[in-house]
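Shown here: the complex without one of its protein chains, the others still in place.
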Amino acid sequence: MTQSPDYTPANTPSARANALLKVMTDKGFVPEGFIQAFTQKMEVEWDPANGARVVARAWVDPEFRELLLRDGTAACEQFGYTGMQGEYIVALENTPTLQNVIVCSLCSCTAWPVLGLPPEWYKSFEFRARLVREGATVLRELGEDLDDDIVVKVWDTTAESRYMVLPVRPEGTDHMSEEELAALVTKDVLIGIARPRLTELASASQEG
Amino acid sequence: MTQSPDYTPANTPSARANALLKVMTDKGFVPEGFIQAFTQKMEVEWDPANGARVVARAWVDPEFRELLLRDGTAACEQFGYTGMQGEYIVALENTPTLQNVIVCSLCSCTAWPVLGLPPEWYKSFEFRARLVREGATVLRELGEDLDDDIVVKVWDTTAESRYMVLPVRPEGTDHMSEEELAALVTKDVLIGIARPRLTELASASQEG
Amino acid sequence: MDGIHDLGGVQGFGKVAHTINSDSYKPVFHEDWEHLGYSLTVVAGGLLGAYATDELRHAIERMSARQYFSAPYFDRIIVGTATLLVEKGLITQEELDEALGSHFQLAVPSNNGGRPAPANANSAPFEIGEQVEVRDEHVEGHIRVPGYCRGKRGIVLHRTTVSWPFPDTIGHGDKNAEHQPTYHVEFRAKELWGQGARDGSVVIDLFEGYLTRIDAEADQSDTQTPLTRA
Partner (left out) sequence: MDGIHDLGGVQGFGKVAHTINSDSYKPVFHEDWEHLGYSLTVVAGGLLGAYATDELRHAIERMSARQYFSAPYFDRIIVGTATLLVEKGLITQEELDEALGSHFQLAVPSNNGGRPAPANANSAPFEIGEQVEVRDEHVEGHIRVPGYCRGKRGIVLHRTTVSWPFPDTIGHGDKNAEHQPTYHVEFRAKELWGQGARDGSVVIDLFEGYLTRIDAEADQSDTQTPLTRA
């Protein structure tokens, strides 16, 4: 033989997924309407705007900030951001000289209720392999060229803690409402590959 | 995007090989007849029967055996088994309680002139990954179930030494000629995954 | 297991295909089958209770290297889910093949039954600020220690207030797994990647059983890079 039997599968990911769906449905394993409802949850309910609201609250409410850093799960519960993959939430506090970044080198663990499902690039082999070894370089390539005096601290999500980054509130935002502040906090900011930027207000708002 | 750009190449290994051949030929890089002659060398000249002849000689000639173990390259040169991937040959002496086995965990290095080109299984990810960690188990799975008192010594070909295994001459072969003895030494015996067996004389002869 | 999924620090990977804040992340799914990855595994692992999350992780880790690296993300979830449902006897390979119209390639069966948490060699939980060492173990079954921190030393930043079943046990379906807290352990980049590494650190979330206390008396070497002599 010249190659392993699984070298070129004779079927596609889509066909495999639908075959498994069919078998599980035929067995009666899949409750009526469950997949639609769960997909709705994944597509709409779990949203980075949730994490953004938590961050904005922490920026304007010192007591809440203290709670968020002490017990992230309890703080997020106040917004109703709980449940699957949100059972033990830990907020990571950035400072002007410290940038926290989240990765899951072994698979794809993410705090779904506050960050939304992990994006493709977060699940990519490239991000998983490289972030823990050359964090600052990866961030620069992604477009966040941090000053040399900023230390990158990478959090590898290897167990059941689920992280969200609490960024530094940008200067020049004193006049902003909590809602306006939340619009500065993108999904990339919550994962930690980006710092919030005032100029992104407009485009971030469009993203909903 | 949902996958890397190279996920499903739009072309086949055969097409890529022939495209490279065309480009190199168009540039005038490929001398007339070279590929045919080199392929002949790979298919015919480099043959495990060569290593078998070396082993058989060592079994019948104590002086040659001493040379083979001291300077494998010089010993093989006496048969004309030299050149590419045969520049520094080291013979590994089995004993009744020691079985040497060769692998190249990083790629596929092999002593071409005495063993022939490496077989597919030798280049497989499975063999490369597992032999250095669980040699005895791999040998058992391949069909060589060694007694527990036999220690497996794996040689990882990570630099320029090229190995061949010198097996123990089986009992009951006193009457055999050098040529008959050589027929006991298969490619698998030279790599070290098998010990020579008297009963394999017939089938081994057929392999030429 | 020291599998090909253990990608942390593996070199040769190119640029991450992303630019910051360039993606709206909507729609969440890009192909119409992708939502089935999570939906079906939540049905199987959650509603049916057929397996724990660590069993799903282990099943995906057991995919052949060729299959793992060629399968898109949600396809790996599908293959892991199908593998476990077959292994648990809830569906069969034949049913999958028939529904698919061709062979449904599953993950490679496990060759071992996992292990219990290491017997408590630590007299007490680790404390914040304490230096700990990751056990230098080679475990054949499921484990949640990335290879790059094995045998390395770091500082405890946090001990979780919740405990979870030990992955090496529950990952093989053994519901008697000991519950343990995990620790956020910070490792300096130079400890992990050598003196040539840039400043910075990596914090890894490690179950108590993966860690050992450093005996101050036995530790006579440099505490920053104690295992490196070069």
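Some points to look at:
Order as written gives the chain letters A, B and C; numbering starts at 1 within each chain.
Basically, contacts are C-beta pairs under 8 Å (C-beta built on N, C-alpha and C of every residue); 3 or more make two chains touch, one makes a residue touch a chain.
All values derive from a computational prediction rather than experimental measurement.
Across the entire complex, the residue among C:D2, C:E31 or C:E98 in touch with the chain not shown is C:D2.
Across C:N21, C:T41 or C:S64, the single residue that touches the chain missing here is C:S64.
If you put the missing chain back, the residues of chain C touching it would be 1-5, 9-14, 61-66, 68-70, 108, 133, 135-138, 140, 151, 193-194, 196-197, 212, 218, 220, 227-230.
Although one chain is not drawn, its touching partners on chain B can still be listed: residues 4, 6-7, 9-11, 13-24, 26-27, 29-31, 34-35, 38-39, 42-43, 48, 84, 87-88, 90, 105-108, 116-117, 119-121, 123-130, 132-138, 141-144, 151-161, 186-189, 193-194, 197, 200, 203-204, 206-208.
Methods note: only the chains that are shown with their structure count from here on.
Relative to the centroid of every protein C-alpha atom shown, the closest chain centre, again from C-alpha atoms, is found for C. Across the assembly, the mean Cα position most removed from that of chain C is the one of B.
Each chain gets one centre point, the mean of its Cα atoms, and the points for chain A and chain B are 51 Å apart.
Separation between the centroids of chain A and chain C, computed from CA atoms only, is 18 Å.
Spacing of chain B relative to chain C, judged by their CA centroids, is 38 angstrom.
Among the residues of chain C, those in touch with two or more other chains are 17, 30-31, 34, 66, 72-73. Touching two or more other chains at once are residues 1-2, 4, 125 of chain B.
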